[in-house]
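Every protein chain but one is kept in place in this view of the complex.
And now, subunit A:
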Amino acid sequence: MAVAVGRPANDELRNLSLSGHVGFDSLPDQLVNKSTSQGFCFNILCVGETGIGKSTLMDTLFNTKFESDPATHNEPGVRLKARSYELQESNVRLKLTIVDTVGFGDQINKDDSYKPIVEYIDTQFEAYLQEELKIKRSLFNYHDTRIHACLYFIAPTGHSLKSLDLVTMKKLDSKVNIIPIIAKADTIAKNELHKFKSKIMSELVSNGVQIYQFPTDEETVAEINATMSVHLPFAVVGSTEEVKIGNKMSKARQYPWGVVQVENENHCDFVKLREMLIRVNMEDLREQTHTRHYELYRRCKLEEMGFKDTDPDSKPFSLQETYEAKRNEFLGELQKKEEEMRQMFVMRVKEKEAELKEAEKDLHEKFDHLKRTHQEEKKKVEDKKKDLEEELSNFQKKKAAAQLLQSQAQQAGSQQTKKDKDKKNSPWLCTE
């Protein structure tokens, strides 16, 4: 049965006028209700040196106390610490994750400081990409850990950006929404602050760092966003302690020379930061992360793996087939490598065997040689022994013979003397 899908009418969409109340104006409410029952995720990354006030600012922003111990300055490298919290305000549940850069700026050699940060951001994107690529996936209850906003804490030197700041921001600007803020702004005087801000902004522009642009296309927020953008980077002061000012308690920092009120717009830009980050643009930050930064990451990652979109008239599921081809190629390579390794192994074994055989042969030879030498030596010794024995026996004979002779001679001698004596002693001996 032939199917003719007629008149999709995509080009000219007719506008219809309704003759009564239909009721789909409740759609945004339906959508919002769904989202509130599921809850929201928001992930903030705080990049800044140790002790610059990241934790305090987070406490001040969200009006609560996030438990954390201050970090030491002895970290060997930059480490990212992430903590998740569940906040609830009226019927909105927010799953807030705050990621801290521990040890940033503490090392002597800061060349690689940005790397753990970039790796962390990429890891979150990768996790989402993997979930998205699964066959059986559950994206609607996936806990999104991608960083939606990066607060970059600039030290209040009053001069310009440090080179570490420039390098780090440049590496991060295509991966995350960067909102630069000047920390501990109560150490800068007002006139210096203005110069400092413009210096920072011009440096960012001249180095091509793309910071987050507050959206100005929607009329309801365009105005407030435009006015706020002028004050970038926000000079903030954080404090969780309350000081009595007038007749009410408000968050402030008390000095001998005065009190810096956190929520006083003349004193610092904290209120502006809170407006921009939470009350006006939270949803836009999330959307930008998903539609811009994540898509860029995904595109780069897939292209890096060798996939490309084919031309429109080409076969379908090119990704699928390319993937298959790549997979087979990879498998083939693996096999080849395995073969190679196996062959090399076999060769090595053979070599070793030959070597060992040689060594064995040498040993045998040596052994034979030694044996022979030993035999010869033994023979020589035997000969010598024989000679010696002969000599000994000769000597014994001679000795025996000599003794006999001697004893004979002695006997003869003694006889002779006796004869002589007798002769002497005979009476006959006349004396003449």
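Keep in mind that, in the parts below, a contact is a pair of C-beta atoms (placed from the backbone, for glycine too) under 8 Å apart; a residue touches a chain by one contact, two chains touch by 3 or more; residues count from 1.
What we mean here is this: contacts and distances are computed from a predicted model.
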Discussion item. Given that one chain of this complex has been left out, which of "U7 snRNA-associated Sm-like protein LSm10", "Latexin isoform X2", "Septin-type G domain-containing protein" or "Exosome complex component RRP41" is its protein name according to UniProt?
Written reply: "Septin-type G domain-containing protein"
Item to complete: Among A:V221, A:V243 or A:V259, single out the residue that touches the unshown chain.
Response: A:V221
Fill in: Selected from A:V22, A:I108 or A:V230 as touching the chain missing from the view
A:V22
Discussion item. Using the document's contact rule, name the residues of subunit A that touch the chain not shown here.
Written reply: 1-10, 13-32, 34-37, 40, 61-67, 79-92, 94-95, 97, 99, 116, 119-120, 123-124, 126-127, 130, 133-137, 139-140, 143, 145, 218, 220-221, 274-275, 278-284, 287, 291, 295, 298-299, 302-303, 305, 307-309, 316-317, 319-320, 323-324, 327, 330
